[in-house]
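Only a single protein chain was left out; the remaining protein chains are all shown in position.
Take a look at subunit A:
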């Protein structure tokens, strides 16, 4: 893989158009009633969309940040990063969030940081972008479903936020919570659309994981604020853990003493643990985690299967956190 300069990807007009084409093509298949039973009943509704396909898309705005210099991995094109998402609050198919989240309101927003800390604070929408200096981080992102992307995130270290609120000695874990707003999130209104999950989505980290310099609170990607399907206005990014740990559209961060409950662990404890570190040695009960398909460019013929690395290749920075732990038991 050749190193890629970030600037090459900065102009994204084409990519946005690409994305529309992707969606339209999928729409064609759906219209023909072959992708899923539910869509068999809806060819007419899709037909209507199809001719007036000027649905409003969410507007992102450019950010000021310190750019990452260059990287060794090929980036996943922006059009793919923003059209292939697991965000069940907006539907369970990968393209559902991009289709259903475009009218999501992110401003005003409040992010409350509380619990076991000296100086709890509440950040409003503008604070998310101005309280800390923003920097770009290009991370590999590995989904538990054995696909991965390489994404230029923009954000700040969670550790900076924690420093600001001053955790007490009782703060052993950090708990996160996604917005609960069934009016805006169809998956929270209907169990069918939301994949049978009990919302709000919750996640958690051990405090030392949260303080690791790699752990990012992201407010943007590809130079601009996050689109809603990627977790606007603020989301977590923990690059050495499976993607479901990187909780989206966060409204609450709480420092706590006991290990907090986490959504996928509640749903299927034998399949998803609290730690969820990327680990090629520990398979998901239904599929292998030894390798993954890296989503970049190229269609069906792209030879994109690569070996999965322990801690998603970030072992040097994080392996010490788990030194005396049996990672087969604490998956």
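In this text, contacts are C-beta pairs under 8 Å (C-beta built on N, C-alpha and C of every residue); 3 or more make two chains touch, one makes a residue touch a chain; residues count from 1.
FYI, contacts and distances are computed from a predicted model.
Peer 1: Since a chain is absent, check the UniProt entry for it and pick the matching name: "ABC transporter", "Ferrous iron transport protein A", "Cytochrome c oxidase subunit 3" or "Protein-methionine-sulfoxide reductase heme-binding subunit MsrQ".
Peer 2: So, among "ABC transporter", "Ferrous iron transport protein A", "Cytochrome c oxidase subunit 3" or "Protein-methionine-sulfoxide reductase heme-binding subunit MsrQ", the name matching the hidden chain's UniProt entry is "Protein-methionine-sulfoxide reductase heme-binding subunit MsrQ".
Peer 1: Using the touch definition up top, pick the residue from A:56, A:286 or A:323 that touches the left-out chain.
Peer 2: Reading the full complex, the residue touching the unseen chain is A:286.
Peer 1: Of the residues in subunit A, which ones touch the absent chain?
Peer 2: Residue positions of subunit A that touch the missing chain: 21-22, 25-26, 28-29, 32, 34-38, 76, 79-81, 83-84, 88, 92, 94-95, 145, 147, 192, 195-197, 267-268, 283, 286-288, 290-291, 293, 295, 297-305.
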